[in-house]
Every structure is written in C-alpha cells, then in structure tokens.
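Questions regarding the structure given below will be posed in turn.
A single protein chain has been omitted from the complex, and every remaining protein chain is retained in its original position.
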Amino acid sequence: MMNANVNFTQERPFDLLNKSIGKQVLVRLKNNLSIRGKITSFDAHMNIVMDGAEELDSSGELKAKLGIILLRGGNIIFVSPT
Amino acid sequence: MMNANVNFTQERPFDLLNKSIGKQVLVRLKNNLSIRGKITSFDAHMNIVMDGAEELDSSGELKAKLGIILLRGGNIIFVSPT
Amino acid sequence: MMNANVNFTQERPFDLLNKSIGKQVLVRLKNNLSIRGKITSFDAHMNIVMDGAEELDSSGELKAKLGIILLRGGNIIFVSPT
Amino acid sequence: MMNANVNFTQERPFDLLNKSIGKQVLVRLKNNLSIRGKITSFDAHMNIVMDGAEELDSSGELKAKLGIILLRGGNIIFVSPT
Amino acid sequence: MMNANVNFTQERPFDLLNKSIGKQVLVRLKNNLSIRGKITSFDAHMNIVMDGAEELDSSGELKAKLGIILLRGGNIIFVSPT
Amino acid sequence: MMNANVNFTQERPFDLLNKSIGKQVLVRLKNNLSIRGKITSFDAHMNIVMDGAEELDSSGELKAKLGIILLRGGNIIFVSPT
Partner (left out) sequence: MMNANVNFTQERPFDLLNKSIGKQVLVRLKNNLSIRGKITSFDAHMNIVMDGAEELDSSGELKAKLGIILLRGGNIIFVSPT
C-alpha cells in the first residue's frame, strides 16, 4: 500500500529496527504468541532474524527455546525493544 | 489497491497522522486489542512507532506496559488522537 | 487487482465518497462493528478520516465515542451516506 | 495476480457488471450476508455503488434498509443479476 | 506472486478454463460452498461468469438457484469440469 | 514479496513441480483437505492442473473423486511427490 503523497516524518519506523540490531526485542505475533530474542538482521518486509529466540505463551511464560530463527514479517503485530 | 482516477480531497487521511506526531493516540487493532501511546513516526504503510505504549484489553483496562513499539500498519483498524 | 480492459462506467464508485465529504456516513467493518461520523477526507485505498465518530455494536447501539479517527480502508465492508 | 499469457475469452467477466448498470443485483458477501440493490457504478476492483440497497440475512430475510452504499470489492463472493 | 525464472510447462493451467467455455463446471469455494454451472467467460484473476449457476451445500445438495453470476476468483479453491 | 538481493540457490523450488509433471503428487490445502492426483501443468502462482484428482479428508480417507481440476495456488500449504 504505497501513498506517494504522504509527508514522511524525519524519523522513520524502520529506524527503530536499525537501532535494535544486536539488542533484545519482544515480537508479538498474530497467533497470540510472542518471541523474545536478539535481532541480528531485518529487511524491508520486516522479516527478522533473531538469535537466542524464545517463544512465550500469551501470559509471558517460556514455552520453547528456538535458538536462531528467521521470522516472517507478515505475522508480526509489533516489535518492542526490551 | 490504486485508483488513479480518484478525485483526491484537499486534506488527506495521512495528514491526521502527521498532525499527531508527538501526541497521544489510541490505535485499535484487528485482534480486539488497543494500544495507547505517543506517535513518534509513521510511514506510508501506516507502520507506526509509539512511545510509552500501553496495551488495553477490549474493555479499555490496562493489560501491559509496552514502552517503545513498532506497530505494523496491516493490523490497524483505526487510529484516533485522544 | 487491476483489470485494464474493464469498461469504466461514467460515474465511479469513489464519487460517492467525494460527494459525502462533510456529511454523515455509516461505515460497516469486517469485525461486525459500525462507525458513524462525518467524512473529512479519504484516499484511493478507502482510508477515511471521520469527525465525531461513534462506534456502534451489531444492533446499532452506541458503544463508544471515538471523536476524530483515521480508519484503514482494508477493514471496510461498505460506506453508506445517512 | 496477473497472468499475461492467458487466452482471454471474447466476452469478459466485467461485461456482466456493465450490462447490470441501473438494474437490480444480488451480491453475496464473505460474512454470509447478502446485499440486494440497483448497481449505479463499479470499478476495476469490483467496488460497487448500489442504490436502494437492502441487507439480507443468510436465509434471505430483510435485515436492514441501507439506501445508497459503496461496497468494497474485496468482500464479494459473487454478484448476480436478479 | 511472480517468479520470472520458473520453467513454464507447455500447457498452462488457464488452458483448462479456456477449454471449459460453454461447458458445465463445479467450483469449490473457500466457505465450503460449491457452485455448479456453465462457464461463459473468465479473466486472469480467475473471475468467472457462470450461467445456470446452482449453489450446493457441503454434501452436494442443491441449496439455491442463482442463474447468471460473476464469481470473484479470490474465493475459489478449485474449478473442475464435470 | 520480492527480495531482489537474495542469493538464489542453484536449484529453485519450482523445479520440483517441473520434475513432477505427469506424476502423482499430494497437495495439502489450507482448509485441512488434501488433493491427490497427477500434475499436468502449473504456473508461477502455483496454480496447478491435476488429472485423476481425489479429495482426501484430514485422516487421508478418500472423500470425493474430482477428476480434472484447476487448483488455485493461493490455497496450497505444500505439494509433495508421492
């Protein structure tokens, strides 16, 4: 969904991902799961590679240790530096 | 979904986001959750970075303090300045 | 979904939105909610800014006063001038 | 989803909408509702403006009189002249 | 979803629709319904116009006579000549 | 979702479909159904024409003989040569 006329703000949303490289973030997914881990890379589709990723259930309890994962951007609701 | 022939109105919808930079908004999401916080940036996909974000349940009660988040535009139903 | 060969009608669907600027409309959303308010702007994705917006439940009862909102076009089923 | 190599048939699907301008149609939507009314315009996304629109429940009973509506094409399952 | 490097087969999927013009087909839809009728036209989005269309429930029983319909391609699971 | 910078592997995923032309495959669909049959053609959207297609329920039991079908790629989870 491109809107060529939009007035872009000085700071852009993806800058937050850029600043989070190498740091711990929490990613909330559409299926009520969350993934916590360190961002090592991302692309323009919000595909994200995380290191030391852990899957949390909806109450924040550790559900599974995932290690390195490539997360598809399309399933993400939000990303939050922790 | 582009419609090249549409008569654009003088004021455009994204102007509301522009005017809301630095201000508190309420974002309603598809999964019945709402996020309240201050918009710090947005892009043409309605991806929004919020500061001091709080997650509210469907009755408006505080569910979790999220801090800084990058919210994917695709999950948004509406954004409302508060 | 573009179909370059389609015979466009003289009057086009978005003309209805154009004529509704400044007027009260009812917007039905995918999640069974409706929003009633005055359209102040829209774009080619059917993103709509409304003023004095009110959220109605599925039986048409007032559920919440929203004030000014930017509604994402992707969640809309129909827009109806009232 | 474009397929440049497809052999288009002489008559094209949107011709049916063109021939239905000013006539009564039944539109079946994804959420099990149907809308009956007169088509006044449409575009290449199958967005349709209807006049005298009536919402019918899944058993075909009148549920609400809607008047003029702009229906988003993305929610349509089929359109049928009546 | 285009993949420019794919080795296209001699015969292409849409050829089946082309050969089915004027013939009876069964169309299975995402909402567990099926439509049976004669294809009169189609386009590259798999939008299909059918004549003498009948809606069948999930056990194949006749549910409604629809007559002429324009079916949106996006809801189709498969099309089968009968 | 194109990513122009990706390092493509020598062998590409669609090669598997190419090698499966004329052979039996199992196709798992989003609605928990599976289709078994012989691929006769496919395109870049993973639309697939199958011959002698059979619909299987979630436990693998034969549910219906479908014959020739054009399956829309968008509903496919995976394709497996059998």
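Labels A, B, C, D, E and F are assigned to the chains in the order they are written; within every chain, residues are numbered from 1.
Just so it is clear, contacts are C-beta pairs under 8 Å (C-beta built on N, C-alpha and C of every residue); 3 or more make two chains touch, one makes a residue touch a chain.
Keep in mind that what you see is a predicted model, and the values were worked out from it rather than measured.
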Hidden partner interface residues of subunit F, rising order: 1-17, 30, 32, 46, 73-74, 76-82
Contacts of subunit A with the absent chain, listed as residue ranges: 1-2, 8, 12, 14-15, 18, 21, 29, 31, 35, 40-49, 53, 66-75
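In this text, only the chains that are shown with their structure count from here on.
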Farthest chain relative to subunit D (centres taken as mean CA coordinates): A
Homomeric contact subunit C-subunit D: same or different residue positions, threshold half: different
Degree value of the rotation bringing subunit C onto subunit F, based on Cα positions, nearest 5: 155
Centre-of-Cα separation between subunit B and subunit A, whole angstrom: 17
For subunit A, residues contacting two or more additional chains: 1, 3
